[in-house]
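What follows is subunit A.
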Amino acid sequence: MLLLIMFIFLFILIFLSALFAVLAKDLLFCVISLGVMSLATSIVFFILNAPDVAITEASVGAALTTAIYVFGVRRTEREEK
Partner candidate 1 sequence: MSYNSAILLIAAPLLMAFLSFILGIFNKRIPAILLVLTLSFNFYFSTYLLTLVSSKGVLVSVISGFEPPFGINLVLTYFSLLLLSLIYLIILSASVVFVSKKTDENTVKVATLLFLFTAAASGLLLTGDIFNMFVFFEIFAVANISLISLKKNKTSLKGSFKYLLLSSIGSAFLLFGIGMIYGTLGTLNIAEIGLRFYELSPLTGAFIFIMFLGAILSETETFPFNFWITDSYKGARNFVNILLGSASSVAALYIFFRLFFTIIGYPINNRYEFLISMDARLIIALISAISVIVSEIGALSSKSVKRILAFSSASQMGMILFAFSISDFNSFSAALTLIFNLSLSKAILFLSSHEIMKGAKEKNIESFTGGLGRNPVFSALFIFGSLSMVGFPLTLGFYGKISLVASAVSASGYFSILVFVILLASAAELFYYFRLMHKLFVSEQNHTEKTKMNWFYAASGSLLLAVMIILALMPKFTERIVSSAAGDMMDKTTYIERVLKAEDLK
Partner candidate 2 sequence: MRETSFNTGKFFALIIVAVLGIFMISPFFDTGSGKKISPRLENLKDRVSLHYGLKNVNDASKNIEECQGDYYTCREGVKCNNVIYKETADAETGPANLVTSIVLDYRAFDTLGEITVLFISILGVALLMTGFPALPVKNESMIQSAGAKFLVPIIMLVGIYIFLHGHLTPGGGFPGGAVIATGFLLMFMTSGDYNFRSRRFKTVETAAGTIIVALAIAGLIFKDSFFANFLPNGRLGDLFSSFLIVIIYSLIGIKVGSELSVGLRNLYTGEKDD
């Protein structure tokens, strides 16, 4: 039961953060919300008994990709036109 509630919570988090990443005008917000999405996804992977994928998702998706995006945003404008 607890697992189910956690699942639902994570799915809502993933969905909302993805939606926010599309709609937000501030690119840094988009990037951060994508990082949040990756983190939530990695937790889902962990719950689904896929620790390998969870580790990779956490390190690549949440850390490295976010960092790369941030570096990219830093070199362009922060606000979307």
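As a selection rule, all candidates are chains of the complex that A comes from, given by their letters.
The rule is simple: a residue touches a chain if its C-beta (ideal position, glycine included) is under 8 Å from a C-beta of that chain, and two chains touch if they have at least 3 such contacts; residues count from 1.
Computed from a predicted model, the values in this text were never measured in an experiment.
A.B. asks: Judged by that same contact rule, which candidate in 1 or 2 sits against subunit A in the complex?
C.D. replies: The candidate that touches subunit A in this complex is 2.
A.B. asks: Which residues, counting only subunit A, touch candidate 2 once they are in their complex?
C.D. replies: For subunit A paired with candidate 2, touching residues are 20, 22-26, 29, 51-52, 54-56, 59-60, 63-64, 67-68, 71-72, 74-75, 80.
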